[in-house]
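Once you've had a glance at the structure underneath, I'll fire off some questions.
One chain of protein is taken out of this complex; the other chains stay put.
The block that comes next holds chain A.
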Amino acid sequence: MPRAIRGVLIECDPSIKSIIVNIDSVNHDFIIEDLDEERVVVKENMVHLLKQKLEDRLKENLPPVDESGSE
């Protein structure tokens, strides 16, 4: 008998996906199913937290934005 699992499908670049998998690897409390290189299904109530964590992770890794230029 097939099963239906409630969740949120996330589609993104492979690079972003690998970060998501990495975030999940700490407690395994985000991902329901790892579908393919660009897709994962995540628990509905965790999406917000995941977005936040992803944001933090990206901030660490991105070079500071060049906001110079004469005003």
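Worth a mention:
Basically, a contact is a pair of C-beta atoms (placed from the backbone, for glycine too) under 8 Å apart; a residue touches a chain by one contact, two chains touch by 3 or more; residues count from 1.
Basically, contacts and distances are computed from a predicted model.
One chain of the complex is hidden; its UniProt record names it "RNA polymerase II transcription factor B subunit 2", one of "LADA_0G03224g1_1", "RNA polymerase II transcription factor B subunit 2", "E2 ubiquitin-conjugating enzyme" or "Signal peptidase complex subunit 3".
Listed by residue number, the positions of chain A touching the unshown chain are 1-13, 16, 20, 32-33, 35-36, 39, 41, 44, 47, 51, 54, 58, 65, 67, 69, 71.
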